[in-house]
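A protein chain is absent from this complex, but the other protein chains hold their places.
Here is chain A:
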Amino acid sequence: MPANRPLRDVAVVAFGQSDHVRTSDEVSEVEMLMPVLHDVLQQTGLKTSDIGFTCSGSSDYLAGRAFSFTMALDGVGAWPPISESHVEMDGAWALYEAWVKILTGEVDTALVYAYGKSSPGSVRDVLTRQLDPYYVAPLWPDSVALAALQAQALIDAGDTDEAALAGVAARSRDAASANPHAQLHGSRPQGDYLVRPLRTGDAPPVGDGAAAVILAAGDRAREICERPAWIRGIDHRIEAHSLGVRELTDSPSTRLAAERAGAFERPVDTAELHAPFTSQEVVLRKALKLGDDVNINPSGGALAANPVMAAGLIRIGEAAARIHRGTSDRALAHATSGPCLQQNLVAVLEGESRDSRG
């Protein structure tokens, strides 16, 4: 399927994130989020009243706090009334909605944010509530167990083994040594089995954090940002919910989203993959045809910090930030949702060539 060219040039012009921590008892969601919002506004010099559209992603189930997203909105300063929306999904999907809103021509700028506070609850159990309520949720299969079923299928297929998974874990956390926001800096022992074949080291840290991105179109983006990260394509696709129907060693939804986003038209130099479990990186590398020459998760990825509902948006933000800094020219960013990579979003970001900027 051919990629669609976007109707307008839209870029990520700013990215901010909190430090990701195991617990953040001392702050409410809005208290955690607000400094991140102020950070991206300050980077761009924009005020709330300059933002055309605001969209956020979060889930009240994580902290068990009903309507937390309406209270998080207090941190935006929503007066006079703003144009706003929320998705009960990772913030990457909020970014998608904001991107579409800009494509319509109604607005030129958007603020996208996401936060997750997993520390008050048990995220392994909370995530069982997203499963098929008739046949699956009554069995309470936790998120690690489902990822472990996928990992074993990969091992059986000869796609990976425990040593290779340990290598993914070590590489990711070593990379995170250079990421001041990460929750885990530097590699550590793989530890005991959580649910075999996955060990503690194969699973993401549980923690709290927030992230925000500002999008802008065309010349507005060039005014705001020295080197905007242009969204050349973005698409998301979902697979059947029943695990037994899916081929767990592959990710056709990722591949299709990547095709539609134009990821295969030219090689990327960097890929920020949202793979909370080491085994999921194996699946994504295969689906995205990423070779060893691609810099995978220089931020450390979700294995170094996994604020649920924000970790996908952070992948887009990290990829964009590398383009802003000039350390990447063409990057792929991926976000996932649901068990065993059920739903996947792929964005392709580019910086303008440095020669043409004179």
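In this section, contacts are C-beta pairs under 8 Å (C-beta built on N, C-alpha and C of every residue); 3 or more make two chains touch, one makes a residue touch a chain; residues count from 1.
Convention: contacts and distances are computed from a predicted model.
For the omitted chain of this complex, the UniProt record lists the protein as "DNA-binding protein", which is one of "Aspartate carbamoyltransferase", "DNA-binding protein", "1-acyl-sn-glycerol-3-phosphate acyltransferase" or "Amino acid/amide ABC transporter membrane protein 1, HAAT family". Here the missing chain is touched by one residue of A:12, A:40 or A:73, and it is A:73. Here the missing chain is touched by one residue of A:65, A:86 or A:222, and it is A:65. Where chain A meets the omitted chain, the residues involved are 25-31, 34, 37-38, 48, 61, 63-65, 71, 73-79, 120-122, 124-126, 128-129, 133-142, 145-146, 148-153, 156, 193, 195-198, 240, 242-245, 248.
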